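Here the complex is missing one protein chain, while the rest keep their positions.
For clarity, chains are labelled A and B in written order, and residue numbers in each chain start from 1.
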Amino acid sequence: MDTTETLLLPPGGSTIAGEVDALFYFIVYASIAIFGIVLFGIIYLSIKYRTEKAAVEGTTSGVSHNTRLELAWSIIPAILVIIVFIWGFNVYMKMSIVPKDAMEVKVTAQKWFWSFDYPDGINTVNELVVPLGKPVKLLMSSRDVIHSFFVPAFRIKMDVLPNRYTLTWFEATKIGRYDIMCAEFCGDRHSEMLAKVRVVSEREYKEWLESGTETAEDITPVDYGRALFRTKACYTCHNVDGTSAVGPALNGIVGKRRALVGEGEVTIDENYLRESILEPRASIAAGYQPVMPTYQGMLNDKQVDALIAYIKSLK
Amino acid sequence: MNKIPEVNYLNADRGIKSWLFTLDHKRIGLLYLFSIMAAFLLGGVFAILIRLELLGPGKDIMEARTYNQIFTLHGAVMIFLFIIPSIPASLGNFILPQMIGAKDVAFPRLNLLSWWIYMFGAIFAVISMSAGSVDTGWTFYTPYSTTTSTSVVAMTLGIFILGFSSIFTGLNFIVTIHKMRAPGQTWFRLPLFVWGLYATAIIQVLATPVLGITVLLLILERVAGIGIFDPAMGGDPVLFQHFFWFYSHPAVYIMILPGMGIISELISTFSQKKIFGYKAIAFSSLAIAFISFLVWGHHMFVSGQSQLASAIFSFLTFLVGIPSGIKIFNWLATLYKGKIRFDTPMLYAFSFLFLFTIGGLTGMFLGTLATDVHLHDTYFVVAHFHFVMVGGTVMAFFGGLHYWWPKFWGRMYNEIWAKISIAFTFVGFNITFLSQFLLGAKGMPRRYYSYLEQFQSLHGFSSFGSWIMAVGFIIMAIYLIYAVFKGPPAGDNPWGALTFEWRTTSPPPKENFKETPTLTHGPYDYDKIIPKRTI
Partner (left out) sequence: MTSGNSSGHRAHLAHHFSESSQQSESARMGMWIFILTEVLLFGGLFVAYTVYRSANPEMFYNAHKHLDIHLGTLNTIVLITSSLTMALAIRSIQLNDRKKSIKLLATTFALAAVFLIVKYFEYSHKFHLGQLPGKFYTYTGIEGSNPHIFFSVYFMMTGLHGIHVIAGMIAISWVMRITIQGRLSSEYYTPMELTGLYWHLVDMIWIFLFPLLYLIG
């Protein structure tokens, strides 16, 4: 079956999607057939044998067996489900066995964002960039609770557990952007734990790898910082309206003094902000947990500067 | 003209104490009925709140944390306080001893104790969940449940207590069915509702202790940090899922098997016809009960368990579907050459057949490994289990409630309002949950406070349906309560049914029968005898 837009399922975008969809629609048609028989039975029999009278006299037929009929409605469904089971198992094994030539991306889930580590040392947050037509193996683990990596368009889903690795893989067949969602309940912002897969051509992918991550040519540092604040998922833990979340609010903090966990105080300036981004666990603001991951290697200097500029601009 | 008997179980003793400390299974059944209906109302209000919040993406009426709390409350209240005890403890308690011709259940004091434990556990759980804002979902998966700051311990303690209530009911029923049958009431003359309760009781007794130890471990994990489920301490969070589903999957059959029993009664009575394939239905209940213990892993196809385990669980899951299918076809065959009447209980039975068949067939998508990967933890699953639980169990429960309501109170409800009510419920239900199948297939994950724009119209439909359904239930509550006080007397056997409970007065005397009855025919021998309808 083609992986174009279908009635019940989202448009497919991976090699496995077509196979899953074919099975899905087979079960749809089989179900409709069985449901049709049951519905017809109910309607036909209840019209044919209906009786109007409130109190009904006279006994009815004592028929309570029909071996052939009973065998038929046991064996035919049994055959059907065996077909579906075997078919489902075959496709499932294809989903489970990762092709040998797959490129590997490490996926880390954390409340409430996804980060991706590429073999070449590149990191991204909430955006997985992959080349078209190449199998991609995802090696996944979580830093806190159980999450689940779900890409509806690719028909893949796998739980992401703390302290162990789980695997899944896909091979994209169409250029485009696809939703990644967290499918295992993980707390307040479970429904905001969204990301994107960006499928690009092989050539574009190479270029993207070489350029590091996205660049900012034409925009001001503050605007660039604002964009990074979203794409790097800073917003999942830091508010900019003065309210605390997992981490402290970031508006109007520059120049203020702040107590640290343990002992001491610090004046919030560019150096402290830089340290907090690159080595977040070095000095923790009092009242907060040391849960922020390091952004060392995930942001270049220009990006750190842009984020600091953005934070300074917040009132 | 029918009359209410002057002395019956309702007026034999008077005063609030004679109810709260009664040993009469009929009164205990009613106590349970009132309690679980209160739980149903509470759970229903939470359901409406969930649907209101999901009217649009983003915030509608509440914060994310409140929403998480509400769906947890909805699940836990509906499952542990309503649907698990629903049919066995209320209808079963009232009807089972009468069906087998006994004066009471084997252990009346244990029966009362089970209700008290239920009340204590229920109040404890609801208060702790509301006050402690538990937000784990009713499945309370580790390590989320061991790390969240909310009062998971109090809630799970409530569930632990409720487990005893369930075990005691199950234990009581097994012994009652074995030891308390009247002369002539042989195993294969037992009404199929009794067989359903029997299979249910076996699961209650065997599965509930495992839930007990699971929540106990969870409590110890939180309180004492024993590290069993904590990955940071060498524990295994997936072990929790195994434990949890080892109970909670059979629990699904605790919910549905008694419902299937009721449907057998209704279909036979209202088509005035011997049930087709009595033994097939009875044994399929036992088969379902047995296989239900072996399929828990189908909740965990994407949890990282081995492919082999997943394959085995998938296969066994399909196996459990076959006895359910057999039941459906047997019920259809019972209609053949019957004299079918469309009284309200029969309409519930038809609704059951319609909705449960959809629920069962959509289960195929989830039992199949490859398609489950896509559908797992989406609204497809939500819709599937609501079709089975509401379309199946709740429809059967209300069918049974309408069927035995005249037996409980000696009075009949208004048939026209009853039909209006079920029309609302049926239509509303389908609008609410059919749209959720589509949402799930399109990739809408469950337990989402907010959602992407493309899901909005279907969510809107679903919320709209929930209001229609609510109207149906409100109408039902009004005419049923009205009937208790003002309904016309129904007589001993308003439906012309053959099972034992219709041979005593409505309402029955305190000891069920004036003298111990002897049974001389099967429960569905409409080919030999037609009892007279009293209405």
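The criterion applied here is as follows: contacts are C-beta pairs under 8 Å (C-beta built on N, C-alpha and C of every residue); 3 or more make two chains touch, one makes a residue touch a chain.
Owing to the predicted nature of the structure, the values given are computational and were not obtained by experimental measurement.
> Any idea which chains on screen the missing one touches?
So, spelled out: the chain left out of view touches B.
> In the complete assembly, which of B:Leu220, B:Leu294, B:Ala309 or B:Ala423 touches the absent chain?
Hidden-chain contact among the options goes to B:Leu220.
> For the chain left off this view, which of B:Ile50, B:Ile70, B:Leu91 or B:Ala106 is in contact with it?
Hidden-chain contact among the options goes to B:Ala106.
> Among B:Val175, B:Ile420, B:Leu452 or B:Val484, which residue is in touch with the absent chain?
Result: among the candidates, B:Val175 touches the missing chain.
> Over the whole complex, note the residues of chain B touching the chain we left out.
Counting over the whole complex, chain B touches the hidden chain at residues 23, 102-110, 167, 171-172, 174-175, 178-180, 205-210, 212-214, 216-217, 220-221, 224-228, 230, 233-236, 239, 243, 511, 516.
Assume only the chains that are shown with their structure count from here on.
> For chain A and chain B, what's the span in angstrom between their mean Cα positions?
Using C-alpha averages as centres, the distance is 33 Å.
> Contact residues on chain A for chain B in the complex?
Contact set of chain A toward chain B: 8-10, 19-20, 23-24, 27, 30-31, 34-35, 38-39, 41-42, 45-46, 49-51, 54-66, 69-70, 73-74, 77-78, 81-82, 84-85, 87-93, 95-96, 144-146, 148, 150, 152-153, 155-159, 161-164, 166, 179, 181-192, 194.
> Using the touch definition up top, name the residues of chain B that touch chain A in the complex.
64-65, 68, 135-137, 141, 143-144, 147-148, 231-232, 237-238, 271-278, 280, 302-304, 307, 310-311, 314-315, 318, 321-322, 325-326, 328-329, 332-333, 335-342, 350, 353-354, 357-358, 361-362, 364-365, 367-374, 376-378, 438, 441-443, 445-452, 496, 525-530, 532-533, 535
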